[in-house]
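Removed from the display is one protein chain of the complex; every other protein chain stays in position.
Up next is chain A:
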Amino acid sequence: AQTLDFQKTAYGKDEKLTSYEDVTSYNNYYEFGTGKEDPAREAVLFKPTPWTIKIEGAVKQNKTISIEQLMKLAPLEERIYRMRCVEGWSMVIPWVGLPLKALVDWAQPTGNAKYIEFVSYNDPRHMPGARIPVLDWPYLEGLRMDEAMQPLTLLAVGLYGKVLPNQNGAPVRLVVPWKYGFKGAKAISTIRFVEQMPRTSWMKASAREYGFYANVNPAVDHPRWTQSSEKRIGAGVFAGRIKTKMFNGYDEVGQLYAGMDLQKNF
């Protein structure tokens, strides 16, 4: 894969990275199949270039941005983030990307923009999983405006210093490290600024299980999976579990939710 020019940062510099092999072979990307190994196999022929993202909704004017333009909005940075999946496993991934804030500023949202919707690319001809209605396609995710502007929130275009592999959401995906992994919309094709809280694909699938906020929270249990602890991918058969931290250990985001009942707004 093509290597990227980027600056190193202090984020997660003491973390032990999950191997490139594991990061790129164990994926949840239902457009390419529901098995963890499906995306790496089924996304081989997917073409993430050329690519443009539509910017629409509560903005000064609707416009589009190419992936090349996007990558010039801000210097690319490497950020090592922990990624906690709602299924109870986690990884440490060296993403390369730029703060989402850079794109939001460029998009010039109006005062009506309270939330952002991220619409993932959906093409049943090239995405075998998208032919099956396991989720309400296209995959839709969302953030509140202040969450989107939080400096941790990243638009990733690469990992391990190289262009994002298809199975990880090429050419551009969202990374919100204090939220469960499913918030990270892959292969983003439309970014829509809206006034109402979006109904995401997972909320439509089961609102009882998947909330809009989806903040990593060991105190709020999931109907299926234990959320108080997690398995670190690559740690080996006998490694056991590690305790999950509130906001996945990114305490600085706590102020975004001051005064909110996080049991109710899960």
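Please note the rule applied: a contact is a pair of C-beta atoms (placed from the backbone, for glycine too) under 8 Å apart; a residue touches a chain by one contact, two chains touch by 3 or more; residues count from 1.
As a working rule, contacts and distances are computed from a predicted model.
**Q** Just to verify: the chain that's not displayed, which of "4Fe-4S dicluster domain-containing protein", "M67 family peptidase", "Lipoprotein" or "Protein-methionine-sulfoxide reductase heme-binding subunit MsrQ" does UniProt list as its protein name?
**A** "Protein-methionine-sulfoxide reductase heme-binding subunit MsrQ"
**Q** Looking at the full complex, which residue from A:10, A:45, A:237 or A:258 touches the chain that isn't shown here?
**A** Looking across A:10, A:45, A:237 or A:258, the contact with the absent chain belongs to A:237.
**Q** Given that one chain is not shown, which residue among A:146, A:195 or A:221 touches it?
**A** Candidates A:146, A:195 or A:221; residue touching the omitted chain: A:221.
**Q** Suppose we count only contacts with the excluded chain; which residues of chain A make the list?
**A** Residues in contact with the chain left out: 21-22, 25-26, 30, 34, 36-37, 87, 89, 132, 134-135, 205, 221, 223-226, 228-229, 231, 233-234, 236-238, 240-241.
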